[in-house]
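Please see the structure below; I have some questions.
Just one protein chain is left out here, and the rest sit where they should.
Right after this comes chain A.
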Amino acid sequence: MKPKFSLVGRYSLLSLTLIVGSVAILSSLYAAVADSVTERLAGERLEAQVAGTANRLTNFIENRIYQLETLSTHPSMPLYLAFSDAVPDGVRELVRVEADSPDLYGILFFNNRDELTEVVPGQAASGPPYWDRDNWTIRGLPLITLGNSEVIGPQRADNSGPGWILIRQPLRDPSRQEVAGAIGLHVRLASLTELMRTENLAGVLRPYLRTPAGDLLEPTGNPVQSPPENLQPGPEVLPGWRIDYQVAAGEILSPLRSAQWGLYALAGVMALGTVALFWALARSLRRRVTRLVDGAETLASGDLHFRLQTPKNDKDEIDVLAHSFNAMADRLQDMIGRTVQAEKMAVLGEFATGVAHEVRNPLATIKLTVQALEKGEPDDQRRDLLVAVEEEIDRLNRVVGDLLDYGRPVAGEPQAVGIRRVFRHATVLTSGLADQRQVTVSATGDSRLAVYASPDQVIQCLVNLLANAIEACEPGGTVHLRAFRNGNRISVDITDTGCGMDAETLQRVTEPFFTTRQQGTGLGLSITRQLIELNGGDLQIHSVPGEGTTVSVTLPTANSDKLELASPSHTKEQSTAKHHDALTDPDR
């Protein structure tokens, strides 16, 4: 049955919803922040910054004008024009100190024909007009008037040096009160343009100074070669002088915009990845769950042998579930097998009880009769035959007893039994069969090994297994017995070169009443397994069709304590063994 809407599908949808939702929230948050930043950078605050910049520049010019007035109104200053040598030292030093201002190249004096008459170099003075005056002129430069002051220039920066402006005021002849010339401050243009510094705007605002000549100057004082785009006119600094500015908010926001697109791209990739991942996951999960469902249905249909293929190590929950499924199947199969076995055993017990009751009494009569005949028989040869009959009656009686025991299994009395003895008894008892089948029986192993089990039952088991092995072999085949220590247990392998068994036969071979032989009862191997398990042992069968079978019997080893405990009964055991040997040992 196919689910209507898979669990993986639900998870996929949920994850996609979360991703899309998160991106939507982040996007709206970003938009809000970006708007705020833009407003802060390019809004009213920026206008205020531009206005403040213009004020700084205006203030700079005003301060220079004030500085100039101090000089131009000095009564001795006109002496520089007419009688330079007559200028008092104090005045001369005043002018020199003013000229040393860091914003000035020097102080210049002009006659009323605009000809330079005297220069006082300052700290920054260099080149003309200080070291020579040729080719230096103010003619052709823009001129604006502020009260009685003139702002001349700017002279643009060129290859030989930076630009400058001249702020000039008239000098009046004190006697005739007429203009005799002028005094001017030779000002670094960069000192003006550097005031356009905008530290707090992170490069968003790019101010430029527009001069009366139409030039555009950058804050370093250098002319701009190609005017930037989107240049906006700003406030006027002086008549004809203006701050123009470019709002480059995009530059500072560009990383944020890039990040926004990056975020969208990442979210898209994540969504696609999630869909692809969950699709692949769903396919894999569905395939594996389908296998589990099919397995459950197969098991439910009665195939108790069905098992899921599982990896050695659990990788995920599905593997754990598969392992649990197989464990459940194992336990279910075992439980059903035990139930069937119990039912079989119940039937067998009832049957065996009846048989034993019906067989044992006649056997007792036969035995008494044979014993009477034995006593009266003078012929030794005949007496031996009667003795043999008597022994067979005993063995038959014992077999009947065993059958009764299988039906109502009773554990034998465990004691130390030497493997050598077990092997000898088993091989002797099956030697006739081996000869008849022309099968070679051999045995290897440490003769000191001993198991802790019922001797009779162990011998019975081994005889049974050995007989089965011989019968499985073709003439010329071999059966090999091997005993070895396996930890604290003793293993005995009975290996034949017979026809072997297929997997299906192997699986059922120990079930009661299962047999592949026409004359078999199907109880031999079942009884053997039962007896071995009653003695605390284990029976495993490995078989390869066409190559042979190995039956491995594992029994508890007899430790020294047990051997000692077993010693007092050794005589009894010996006598019992003797009794048994009398039946089976070919040497007797």
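Keep in mind that, in the parts below, a contact is a pair of C-beta atoms (placed from the backbone, for glycine too) under 8 Å apart; a residue touches a chain by one contact, two chains touch by 3 or more; residues count from 1.
Note that in this section contacts and distances are computed from a predicted model.
*Asks:* Absent chain per UniProt: "Branched-chain amino acid transport system substrate-binding protein", "3-isopropylmalate dehydratase large subunit", "Cation/acetate symporter ActP" or "ABC transporter permease subunit"?
*Replies:* Per the UniProt record, the undisplayed chain of the complex is "Branched-chain amino acid transport system substrate-binding protein".
*Asks:* From the list A:S76, A:T137 or A:N222, pick the residue that touches the absent chain.
*Replies:* From the options A:S76, A:T137 or A:N222, the contact with the absent chain belongs to A:N222.
*Asks:* Using the touch definition from the top, which of A:D132, A:E178, A:E229 or A:E504 touches the missing chain?
*Replies:* A:D132
*Asks:* For chain A, which residues lie in contact with the unshown chain of the complex?
*Replies:* Missing-chain contacts on chain A: residues 63, 66-67, 70-71, 90, 93-94, 96-103, 121-128, 130-132, 134-136, 157, 159-162, 188, 190-191, 194, 197, 199, 203, 218-222.
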